[in-house]
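What you see is the complex with one protein chain gone and the rest in place.
As written, the chain order gives the labels A, B and C, with residue 1 at the start of each chain.
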Amino acid sequence: MQKRRTDLAVEARDLWTEAAGEAAKLEGVKSWDALREGYPVTTVEILDENGAKTLEKPVGTYVTISLGGLRRREEDAFGRAARVIAKELGQLLPSEAGGPVLVAGLGNQAITPDAIGPLVVSHILATRHLVKQMPEQFGAFRPVAAIAAGVLGTTGVESGEIIKGVAEKIKPSCILVADALTARTADRICSTVQITNSGITPGSGVGNSRRELNAQSMGVPVIAIGVPTVVEAGTLAADLVSRAGMELPNEGAFAKQTGGLLVTPKDIDAQAAELSKVIGYGINLALQKGLALEDITMLLE
Amino acid sequence: MQKRRTDLAVEARDLWTEAAGEAAKLEGVKSWDALREGYPVTTVEILDENGAKTLEKPVGTYVTISLGGLRRREEDAFGRAARVIAKELGQLLPSEAGGPVLVAGLGNQAITPDAIGPLVVSHILATRHLVKQMPEQFGAFRPVAAIAAGVLGTTGVESGEIIKGVAEKIKPSCILVADALTARTADRICSTVQITNSGITPGSGVGNSRRELNAQSMGVPVIAIGVPTVVEAGTLAADLVSRAGMELPNEGAFAKQTGGLLVTPKDIDAQAAELSKVIGYGINLALQKGLALEDITMLLE
Amino acid sequence: MQKRRTDLAVEARDLWTEAAGEAAKLEGVKSWDALREGYPVTTVEILDENGAKTLEKPVGTYVTISLGGLRRREEDAFGRAARVIAKELGQLLPSEAGGPVLVAGLGNQAITPDAIGPLVVSHILATRHLVKQMPEQFGAFRPVAAIAAGVLGTTGVESGEIIKGVAEKIKPSCILVADALTARTADRICSTVQITNSGITPGSGVGNSRRELNAQSMGVPVIAIGVPTVVEAGTLAADLVSRAGMELPNEGAFAKQTGGLLVTPKDIDAQAAELSKVIGYGINLALQKGLALEDITMLLE
Partner (left out) sequence: MQKRRTDLAVEARDLWTEAAGEAAKLEGVKSWDALREGYPVTTVEILDENGAKTLEKPVGTYVTISLGGLRRREEDAFGRAARVIAKELGQLLPSEAGGPVLVAGLGNQAITPDAIGPLVVSHILATRHLVKQMPEQFGAFRPVAAIAAGVLGTTGVESGEIIKGVAEKIKPSCILVADALTARTADRICSTVQITNSGITPGSGVGNSRRELNAQSMGVPVIAIGVPTVVEAGTLAADLVSRAGMELPNEGAFAKQTGGLLVTPKDIDAQAAELSKVIGYGINLALQKGLALEDITMLLE
């Protein structure tokens, strides 16, 4: 069967349910829905190795926020989206004690659908140097460092090595990794944010060559925040065929003819820009408790 | 049946042949293949209204150059590609007599797969002012003007109106329009250049809202040069399904679920940049007979 | 004496006063100061040919708004600045009757200090097509078209010809031209907006090669709005020397050694972006009476 790749735990769960039937019980996985600031939030908890194996994702909590309202330009959509990201992120973040937070962007700035990571970083309020140099004015801020880790093809260094190298210098209490993801279905593209405390899974991302980046490899908690910007063309075709109730051809039939092709929205440049900004603002709100959205705008732009 | 949209005459011909069978005779259409500078060139001539109706393209000559070798980085691939574009274009261009040539770019610079037009324009040697102001040094140059016509959504003016307004001022002998196109099959994306003397067909292009732009509406010959950068997601899925020998679902089944989604290569930014450059250089070679590639580089960069 | 070039009428007036002495009477010129939305506004009216000759600017009204507060990030600085621009511009705009307003950006997008014009245009709400196509939803909007006119070196066409060509197609009631200017003193750079109903003076702008663009050449009122982004290096040196009470060397001494060199703020990219945005929003507020700042953000971004 055509393999349908997804970085979203919620889609992996849905795929399983499709195959196993609504009545089947997914062992080792718990999930629930909520509505926060007007946005639907689904939390999938992979509880044990059993669940991890079934969904092909590591044990951990996966929060999915559906940001469709942002594209429909609903009332205060940006502010509400930033706040719900901040709130969900806040629940996964370790306490303030310890070192700074290191925000790292993964992916390739030169490839729009892979640029979410570096774009998010461009909206992060870096405060680590200010807290140190001007404690009187900035003592109340949480120290934050923000780097874009580049991509192996242009740096010659694994992004994980760069992040680890910087982390060993600045001793963060926690690493927050932003990245572009792939989804399985067209309607998830650019409309969903996933936050997880399981870090980055090998082989995920748009660039597809990410290595493991998690608490074990980094020595401190790693929270990943991502947004699916593409569906692989073969995956999309397989999904459409299967929804039309048709039999799928044998595995890889579509993938072979569509290698290197991605499905993105026509206005991916604008959507990637907006999503990165809302994620960046959400991260800033989560990390700097005393700040409002306007303060962040004032400090950043 | 799922409508499979294509701006390429060669694909329209192939679609017809697929449906009608290899043996069937396509009335009012003539086509032939050649190899030029190592690149396959297919010319489709739509001879009359009969052929025009069948292929849903106006009467005219459509030259398709397959630039796969450019991506494979074959020996002197760029130079050969620029020269074959120049040669094919040269056969459709009217003679030098009369006014300047106006090169106009269609499409939206902010949307990468739609940016071919403005990108091509950025590689055009504008000489009209030099020929006028410094006839001693530049008298041997063909006068060329180059504008990006913007898009209706951001200018509030049809690109055709802008081009016509400028044309009425500078009285060109010929208008050359560069644009991004859509294809039907994945393997045409970013690997094909189409040159036609029939101008721009309404509804073509990536932005999909182009109006007619041809000799009749402009009053002078209009040559269009374009490169397919996308396949509509629904079209791609339909094409894959049909190639797999499966029955297609009813018309629009896929299109509805994939509206606004486009299939592009992952490195569309890099490919659009390279193709625009090779087309721009090809146009310069065709218009300025005395120049070599290196001269153009020297004058442009 | 070293010629000190300025596009600002207020600086031309000050230069005259410096030379002639505070007590001298500047014939044919009237000027007054005000404070609007917290920003100092100086209006210089050149009343007749006498004044025009003395200040080397055409007869007309020149409004200068000092936006220092914008850079100091004062409370609501952006909103107040957009509103004061809208108000001053509104007093120079002809009534709503007649055709659309054509907003045209002059200058070179690829040269940051010359990019004010095209950057402003990128923030203009183009409504002309909406008013025509969807009169029910957009009938209350003033029809606006917005184009970047490019520069002669890359288009081969005078920007004035392009604007006139488009104007003859869309028959505007008024043309609004945005441009980068040069100033004489360092403290005016990126801190001042000048609005004038005299259009564009030949030889003004950063690119220095602007032709006349005014009511006479265009056939409809032309309002120019500009911001000085540079001081020519020779002008700056002459200004510093003269302020230090030193004798200036003979004419052109400095200019010869500094040809092509410009003085700009280190963060010119960020400042040009912000000033263009505030001018664009100011223009939108002036043209679309019913809209608030937030509506413009929603519609534009």
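We take it that contacts are C-beta pairs under 8 Å (C-beta built on N, C-alpha and C of every residue); 3 or more make two chains touch, one makes a residue touch a chain.
Since we're looking at a predicted model, the values are computed, not measured.
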{"item": "Given A:Leu152, A:Val227 or A:Ala255, the one touching the chain that is not displayed", "value": "A:Leu152"}
{"item": "Sole contact to the chain not displayed, among A:Gly60, A:Pro100, A:Pro265 or A:Gly280", "value": "A:Pro100"}
{"item": "Absent-chain interface as seen on chain A, which is shown", "value": "100, 122, 126-130, 143-148, 150, 152-158, 161-162, 164-170"}
{"item": "Touch list for chain C against the chain that is not drawn", "value": "110-114, 186-187, 189, 206, 233-234, 236-237, 240-241, 243-244, 246-247, 249, 253-254, 257-258, 260-270"}
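Here is the rule we go by: only the chains that are shown with their structure count from here on.
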{"item": "From chain C, the most remote chain by mean C-alpha position", "value": "A"}
{"item": "Centroid spacing, where centroids are CA-atom means, of chain B and chain C in whole angstrom", "value": "38"}
{"item": "Centroid spacing, where centroids are CA-atom means, of chain A and chain B in whole angstrom", "value": "38"}
{"item": "Approximate Å spacing (C-alpha centroids) for the pair chain A, chain C", "value": "44"}
{"item": "Multi-chain contact sites of chain C, meaning residues that touch two or more partners", "value": "none"}
